[in-house]
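With one protein chain withheld, the remaining protein chains of the complex are depicted in position.
Naming follows writing order (A, B and C), and every chain is counted from residue 1.
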Amino acid sequence: MGNTFGKLFHVTTFGESHGPGVGVVIDGLPGSFPLDLESVQLELDRRRPGQSELTTSRQESDKVSCLSGLENGRTLGGPITLYVANIDKKPQDYNDVNSVFRPGHADFTMLTKYGVTAQSGGGRASARETIGRVAAGAVARQLINALNPDAAIIAWVHSVKDISDSKSLDASVTREMVEQSEVRCPDSDSSRRMAALIRQMKADGDSVGGVIRCVIRGIPAGLGEPVFDKLEADLAKAMMSLPASKGFEIGSGFSGTHMTGSQHNDQMIKKNGKICTNTNHAGGVAGGISNGEIIAINVAFKPVSTIFKSQSTVDRAGNEITFKLESGRHDPCVLPRAVPMVEAMAAMVIADHMLRWKSLQPFIKS
Amino acid sequence: MGNTFGKLFHVTTFGESHGPGVGVVIDGLPGSFPLDLESVQLELDRRRPGQSELTTSRQESDKVSCLSGLENGRTLGGPITLYVANIDKKPQDYNDVNSVFRPGHADFTMLTKYGVTAQSGGGRASARETIGRVAAGAVARQLINALNPDAAIIAWVHSVKDISDSKSLDASVTREMVEQSEVRCPDSDSSRRMAALIRQMKADGDSVGGVIRCVIRGIPAGLGEPVFDKLEADLAKAMMSLPASKGFEIGSGFSGTHMTGSQHNDQMIKKNGKICTNTNHAGGVAGGISNGEIIAINVAFKPVSTIFKSQSTVDRAGNEITFKLESGRHDPCVLPRAVPMVEAMAAMVIADHMLRWKSLQPFIKS
Amino acid sequence: MGNTFGKLFHVTTFGESHGPGVGVVIDGLPGSFPLDLESVQLELDRRRPGQSELTTSRQESDKVSCLSGLENGRTLGGPITLYVANIDKKPQDYNDVNSVFRPGHADFTMLTKYGVTAQSGGGRASARETIGRVAAGAVARQLINALNPDAAIIAWVHSVKDISDSKSLDASVTREMVEQSEVRCPDSDSSRRMAALIRQMKADGDSVGGVIRCVIRGIPAGLGEPVFDKLEADLAKAMMSLPASKGFEIGSGFSGTHMTGSQHNDQMIKKNGKICTNTNHAGGVAGGISNGEIIAINVAFKPVSTIFKSQSTVDRAGNEITFKLESGRHDPCVLPRAVPMVEAMAAMVIADHMLRWKSLQPFIKS
Partner (left out) sequence: MGNTFGKLFHVTTFGESHGPGVGVVIDGLPGSFPLDLESVQLELDRRRPGQSELTTSRQESDKVSCLSGLENGRTLGGPITLYVANIDKKPQDYNDVNSVFRPGHADFTMLTKYGVTAQSGGGRASARETIGRVAAGAVARQLINALNPDAAIIAWVHSVKDISDSKSLDASVTREMVEQSEVRCPDSDSSRRMAALIRQMKADGDSVGGVIRCVIRGIPAGLGEPVFDKLEADLAKAMMSLPASKGFEIGSGFSGTHMTGSQHNDQMIKKNGKICTNTNHAGGVAGGISNGEIIAINVAFKPVSTIFKSQSTVDRAGNEITFKLESGRHDPCVLPRAVPMVEAMAAMVIADHMLRWKSLQPFIKS
């Protein structure tokens, strides 16, 4: 249950990390819409393992194929199914972990819930599940840009452990700036220090987490619903559904709780005849609805659970044991690869609310 | 759109702050379930304005009546409708604000989206909308306790601006401890300082925000779905759908990003024959599924938008103006009254996932 | 569970026949939409008991009040709640039936499912539940007509027992023609014979059923989805969710199974430059999508279960008994009052699919 996301841009992912493959069914697309699979592949390439020495050495080309919904580059109106076969499965890597509940992993909860776990890898709890999300996000992005050519959804690594980027990038960051960095932090000095830290962690057999920041620019005012389906509520759900995420903020977030109302309220002004705000503590939303400013969110990711140090745990027979993973293919830091995942989830939320909004617009007369 | 929450515990709120009343329809309840309306009223009393001098002086008894679904204290199986009439409406209070977009409020976005706003108050964006949520949460709580008598959902004010409670209360806090405090902070020293700060802000015509912490204890392992409907994802959506919330954390949250994996991973141990963890950085979930530990979340609330200081804004005719609210009935700090709202949303999420889980349990053989 | 209908035009009914009242929450409306409550009342008047000697003598004015979502005759964008208090409750009428499972009624299944039944009347299984539907349908109709001024949804009594109207009325029938007839059959000769039969049944303490036909005119091609949410599938669900309905047909329906393909296929032609069909065996849909022709459906209603003759049944203690209802207030034929119910459900389906369609139209370039 719970493998579907979105009301009108309706996305269902499927597949386990060591089964035949992983994929996604996207329902709710218009017909005759030009869908560029190359840009889908591009996003999957940004997500895939083995991009640099900072990431897991699992080698997956993650080549996407389209099983339905597309003909000659145009949608037919039915569901789009995007599929990636699993190639580089090494079940033997899991021989030494199958009998234990790995600390920080979902082994224990999955077994409790389902009475079974996948024999290799995390099954649905694996980060490979996000392939479907990233593919769907790439489709969502195309839908958004069809009506908002200037819209941009850009995420980057804002911090790794105690190292943060040092300047405000919300208005200026570009994808090119992000992609130039090995760790996807557009602040080059911080990027270097983050990379060094991640290498150090890898050498130590340890791991680190951090914060990804994502901005959504060029989205008109009016997206989001004022009660349960606030834009920030759906963004929060989207982000907290990503593996390893532990926190979400929009605008001023937790730091805004240290301000007074007179400091926090964004004053409204007019720029070039358009009503806007002179600060953006709100993060681009008011009352759950986009206000035309930059939507800015932070997502906290915990340090990766897979480490190569001794840990205490319990085996499936119920014995307390000491457990040490000797080898395997895992990222010491998930942040660089989480950047396209965050963007994808953001795009899915925006596309969904854009479709909802379109359904009512013909009736509104202000 | 978007006034319904939950898949099986299916809650729809309705009503504006200055219309006839506000309420909620709760669908998905079993029949012949003993429903205690007094405990619903109790929660509404905790939420209502005018509880102390720290809160708004709007006087609302907020007496709940049940319009459907209940007979002789037992559910009939159909939807429960709980309704609270609006009594103390003072539309004249809004005369001076109806022509402007109030900074920090949803006036501009609501007008952009709907082409109209309520003539008085915030309409659906008003905190009165949460009456329906608090009532539904009180019902959810009864459902949860029917199968888990020891379950407890307790929220409290963890911080107001720079003042935080000073000790870990997750395992020990009780509702009584919370209710003894005027600001609903069970740490009495912090509570006093918070109250003083809020009084100061009121005198200044300014406002403050803070963080509410909520623990959910006594919930079995197995609730939550491993992909989009992770327990923390649904909790995040629930909390970020509350008015004025700007951030959400579970377990270690943002601070966990400063740890290494070897520090963060909760080691698994056995206590009294039960598998548990010796720390709780995960916050009671793994892979989106409850693990039997205390579920612990933080929710950041921004300072209240309504202040009594000069602000720059734009009026509905499009002119930049200076705007100062002279009087009105508003909380200088929403935190104390947000405590029952946070608990209510948490209860709704837990009840929903409990019902989902029950639907599959008859089939699981571990 | 299951008290909500529609994806975007999202309707939730609540209330029992002998509780405080019945009503409906309608979510998914645009803001600033002029909503005419008088036309809602008009539909409720068509549905209410006591309209003529052919219907139940329960006297209910069924005056609708709006609890939310409307201000000065315009929608605010939030949910519209329409409510009708129950006035003429006579619980004593049910004293002699509370201890038995009435044949043809839901007493046994409701008790089995919920462990309880309402002490008087049918609870949620009562036809009073349809008040919320009829109100929502009246709202749906206004939404439809806002974009399709010529759209018309007209139902009438096509047959009562063995008496049928004798001519094709699909293209010509008007509401005025329907309302002129005591039984809502626009064929005056058939109408007289139906009325006589119903009076006879009432005198006999027996009841009859029949078929309601409904046409939907003026709806553009393109509504409906080609797989599960075919327009006819959603219409079928809508109609089969009405109390006492036992069958549904669109276009040629069951009688079309007696034709060959060469007889049944509607030939396509051009009229005034518009592509249309020269017959309408399809009933206005092809592949689940409206084709611009008249959508024509039939709904079969069984004879009313409440009769005043001796019947065999079982009491709640489990004894086989003979049971005879001596008096009560029940229609001998539900058909005349079911006309507005059928129209309401049809309007809800059309409005929902219109909103779905609008969400995608900005993207379609043919």
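Note that a residue touches a chain if its C-beta (ideal position, glycine included) is under 8 Å from a C-beta of that chain, and two chains touch if they have at least 3 such contacts.
No experiment lies behind these values; they were computed from the predicted model shown.
When you scan A:83, A:108, A:248 or A:357 for touch with the missing chain, the hit is A:83.
Within the entire complex, the positions of subunit B that touch the omitted partner chain are 7-8, 28-33, 77-78, 143, 146-147, 226-227, 355-356, 358-366.
On the side of subunit A, touch with the chain left out of the figure occurs at residues 1-4, 8, 10, 12-16, 19-23, 25, 27-28, 30-32, 65-72, 74-79, 81, 83, 110, 113-119, 123-124.
For subunit C, the residues touching the chain absent from view are 1-5, 13, 101, 103-106, 108-116, 122-125, 129, 159, 161-162, 201, 206-211, 221-222, 224-230, 232-241, 243, 245-254, 256-270, 275, 277-278, 281-283, 285-291, 298, 300-307, 309, 311-314, 318, 320, 356-357, 360, 364-366.
As a working rule, only the chains that are shown with their structure count from here on.
We define each chain's centre as the mean of its Cα atoms; on that basis subunit A and subunit C are separated by 46 Å.
With each centre defined as the average position of its C-alpha atoms, the distance from subunit A to subunit B rounds to 26 Å. Centroids built from CA atoms put subunit C at 39 Å from subunit B.
Each of the following residues of subunit A touches two or more other chains: 226-227, 356, 360, 364-366.
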